[in-house]
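Every protein chain of the complex appears in place save one, which is left out.
Right after this comes chain A.
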Amino acid sequence: MATNGRRQIDEDDEDIIDVDDSSLQNNQANYAWEEEYKRSWDVLQEDEHGSLAGVVNSLQQKAKRKRLLRDTDPIRRGIIRHLFIVIDLSSAMQEKDLRPSRLSLTFTYLEAFIAEFFDQNPISQIGLVGTKDGLAEKLTELSGNPTEHIRALKLKKFQESYGEPSLQNALELARSSLIHVPAHGSREILVIMGSLTTTDPGNIHDTIAKLTQDNIRASVIALAAEVQVLKFLSTQTKGTFGVAMNEGHYRDLLFEVIPPTAVTTTKAASNLVMMGFPSRSNESAATLCACHGKLTLGGYICPRCNAKLCDIPTECDICTLTLVSSPLLARSYHHLFPVENFIEVSWKDAGSTTACFSCQKSFLSPHKTSIQIQATTDAGRYQCKLCEKTFCADCDLFIHDVLHNCPGCLSQPRPKTDPRRAVHNGAGTPSHAPVVPSPLSGGPSRMILG
């Protein structure tokens, strides 16, 4: 298993994002249930000098690249997302089976999650709902500002947990906000549930039926065990359902929500969304903002009605125009056309390249490496299928997770027309090959999105 572990393809995508170092460590530690099957001593073989260094290196690389190879077919995804996160704040969250406790781990992960979510989905919005003692409470309203949510998560009063959760109340609360969301955005709920029970005022199956009707997708991460009603909720609303095995798995489940989900093809016709690109204004004297009614210095001016707003992305409070900036849009874009997975180069073909195209780090030469080592390790070279440039494992990761562009393809003098885009233009992907405005141009302009 270990030798072909790298080629293993799993459906669930595990994003390694270098927001903090702990994530990498978490991913190096395998899940407990995987460890039961692993015979690590079979993998380790000494080289001719009796050293394990080479093998250990290669194992480390493998672990790094263990990022599950994602599906790179361009499909239509809803990149304007509206996500409510329902957090269980019941007494069950004080359990310490996830260290340090379910609750504090959840809050730590959620902070990272929110940051990452907005990084990957800049024109999306999040809201937080907590449920405890049979009630549900909105911690934050739907908004596109990560700092606001993170601030709320840090508030002491939200971190208290007691009583029993009420799933129905929480879902109804989230639903009441989500039904007002415009049709072009996706409506999602993510439930993080530590409790095995829920105390509801009415029949929860009615609420689930309503969610299905309103096209709201509810995904569930349970922290203890599979609860029927949660599973039912997620299958009915076409969401995902996961039970966290341990801390690392919990994080993976949570971060799986970050890539936007495919849009169901029920609305076949692409509709146009009007968007404004507001300009940033710096003022010498404070003026009232349209969103909070507070005196602020500077903000964004809506190109349609000239109202001043504090932050983007948002919807203009005056004229309801969606306001974004072009860099945000550009960043959302990579979900639609992800960089294709690099293929692994075998030792046999490794002779032709000596250094990583991106960082210029030199590769191990196949001629200088013993057969024995070659049998247990891999060549550490990963090749882009389009430009046929070779990269090291670290760059491979960086390109796919952060850069979202292949330096090899971009550096070619006359970029080939991307065959993928050509093929898929007719097949449900945005029909307008979008002209992404240069990130520098901040002036008012309009663009259309499919």
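One rule holds for everything that comes next: a contact is a pair of C-beta atoms (placed from the backbone, for glycine too) under 8 Å apart; a residue touches a chain by one contact, two chains touch by 3 or more; residues count from 1.
Everything below uses one rule, namely that contacts and distances are computed from a predicted model.
Participant: Of the options "Glucosidase II subunit alpha", "DNA 5'-3' helicase", "Ribosomal protein S2" or "Nicolin-1", which is the UniProt protein name for the chain that has been left out of view?
Facilitator: Protein name of the absent chain (UniProt record): "DNA 5'-3' helicase".
Participant: Decide which residue listed in A:Leu196, A:Leu288, A:Cys359 or A:Ala375 touches the omitted chain of the complex.
Facilitator: A:Leu196
Participant: Of the residues A:Leu173, A:Leu190 or A:Ile204, which one touches the chain left out of the display?
Facilitator: A:Ile204
Participant: Touching the hidden chain in the complete assembly: which of A:Leu190, A:Ala222 or A:Met275 does that?
Facilitator: Per the contact definition at the top, the residue touching the missing chain is A:Ala222.
Participant: Even though one chain is hidden, which residues of chain A still touch it in the full complex?
Facilitator: 33, 97, 167, 196-200, 203-205, 222, 224-230, 232, 243-245
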